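Omission of a single protein chain aside, the complex is shown with its protein chains in their original locations.
First chain written, first letter: the chains are A and B, and each begins at residue 1.
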Amino acid sequence: MASTGGGAPGTYTPTPTKKTQRSSFFSDSDVDWLRPDGRGFHQCRPAFFRTGAVNSAAGSAYAEFGNTKVIVSVFGPRESKKAMVYSDVGRLNCNVSCTTFATPVRGLGSDNKEFSSMLHKALEGDLPVVISCASLALADAGIMMYDLVAGVSVSCLGRNLIIDPILEEENFQDGSLMITCMPSRYEVTQLSITGEWSTAKLNEAMQLCLDACSKLDKIMRACLKEAASASLD
Amino acid sequence: MGVPDASGDLSSEMEVDAFRHLFPLRYFERHLSESIRPDARPLGRARDTTLALGAVASAHGSALAKIGSTTMLAAIKMEVMIPSTESPDEGCIAIDFHMPPICSPIVRPGRPAEAAPVISKQLSDTISSSGMINLKELSLVSGKAAWMAYLDIYCLDADGALFDAALLSAVAAFSHLQIPIVSLNDDGKIVLVSEEDEGAKLEKEPVNKEKRKLKLSSIPFSLTCILHKNYILADPTAEEESIMETLVTVVLDSSARLVSFYKPGGSFLANTSAVQDCVALTRQRVKELQEILDEAISGMEID
């Protein structure tokens, strides 16, 4: 039987003959280009959240931002095997895995060390979605938290700032900024900036992110309330 | 709650719950003697099953299968390979089953689930021996290029009968599979024919214009049963699987031939009549699953 995967010969994904040009949707100087999915520059993808996605978990959430789909499960709290002595703080263990079909070219096993940095790179774009979804899953599990955490990223393309970029846009970006914050407390929990930024642009981008975060927070809260009222019935 | 009052002396809800955790086997046996299961199912009934095709946009074929709360996401990516010299007219299928840590509290990050490679192996054995896919259909240019179909199945929620849900999602993903149109360029490499080129100015003829869909013959479906004393429980949940250990998985294809009779250990309750009972239950289930699959496919065609 030739159908076993072991020792598979080298395979490749067929690509179109002509390479897609950077200019296919983006023209350098002007403001009159369209985003590939037809959104405005400062418009996020429609966000959808649902808690209780995984039955066997203590808490879980599903998030869908356009084509980005994320499931987060929370297990525990359980006895820590690592702590040998008494400890008055708990530990939070995080693990992110990515399916092999999540990217246009089939990914390689995540255990492959050589590609883990590549995987990390590929995941970057989805990180705010993962973070928002994780905080919702924690809330679903009944873990005590200061606040929900909402994350949003902004890409800088030429002179334009675009919010909530998709993978295709990220491939052409000059710089990116991601903020995760606790909107009710107005506290930033994480801020990461890559690429080239001017101070003015940076300020504008941060304000854009924070506004989007508070809107995202409302959607997440609405989802939790809905789940809570449904369980009361 | 659908829990019947099987333990007369234990009245309040809390005590029933405690009884369930302390004496799980007795709790289940009390139910079984009344021919009912704690989730209000009769013994031979499988859980509600749903199927959604095309759940993954970045794959060539995909399906999401749910049996009760057991959830499987299967996606197929097609890549090109050079066929082996022994079978120059055949493509290849590589099946991998993953249990990421989100699916169950038993799977911890960094320690892959023991069950995953075993289910992977079972799936590729079942699919190859059922003859559902004619590997010749995956050939592009004899001896030069053929498709390699990578089927990856992710368990999103593990609540028993993993193999059944995985096999269902796998066959559904294959029936949803839409093979991209490709042509052979001058360097002998296979290139994608994009939507815009498809009409007028084609310098190279596509090599697989007629073969966008696979013809699936005799699709295999399965049912896992628990044998406990003289009871047969169809489609167990994770809790049932952990309490009663004798599992039997029967795979039948659409023409009712036996593709696999799998019983890894457990007590020796499987005598001839039990074997026949399991097969009969599976026959029924195959009909149900075939309907669910047909419905999902016709739902896709309307869109």
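Rule of thumb we're sticking to: a contact is a pair of C-beta atoms (placed from the backbone, for glycine too) under 8 Å apart; a residue touches a chain by one contact, two chains touch by 3 or more.
Operating definition for what follows: contacts and distances are computed from a predicted model.
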Key: Complex member absent from the view - protein name from UniProt, among "NEDD8-activating enzyme E1 regulatory subunit", "Exosome complex exonuclease RRP46 homolog", "DNA replication complex GINS protein PSF2" or "Mini-chromosome maintenance complex-binding protein"   = "Exosome complex exonuclease RRP46 homolog"
Remark   = By the document's definition of touch, the residue of B:Pro42, B:Pro264 or B:Gly299 touching the omitted chain is B:Pro264
Key: Candidate in contact with the missing chain, chosen from B:Ser130, B:Ser169 or B:Thr237   = B:Ser130
Note = Logged for subunit B, residues touching the omitted partner chain are 106, 114-115, 117-118, 120-122, 125, 129-131, 218, 230, 245-246, 248, 253, 256-276, 279
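Simple rule for what comes next: only the chains that are shown with their structure count from here on.
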Message = I'd like to verify one number: the distance from the centre of subunit A to the centre of subunit B, where each centre is the average of its C-alpha atoms, in whole angstrom.
response = 29
Inquiry  = Which residues of subunit A touch subunit B once you look at their complex with the stated criterion?
reply    = 1-5, 8-18, 53-58, 60, 67, 71-73, 75, 93, 95, 97, 99-104, 106
Key: Complex interface listing, subunit B residues touching subunit A   = 56-59, 62, 69, 71, 73, 75, 77, 79-82, 84, 86-87, 90, 92-96, 98, 100-105, 109-110, 124, 127-128, 135, 148, 150, 152, 154, 156-159, 180, 182, 185, 189-194, 197, 238
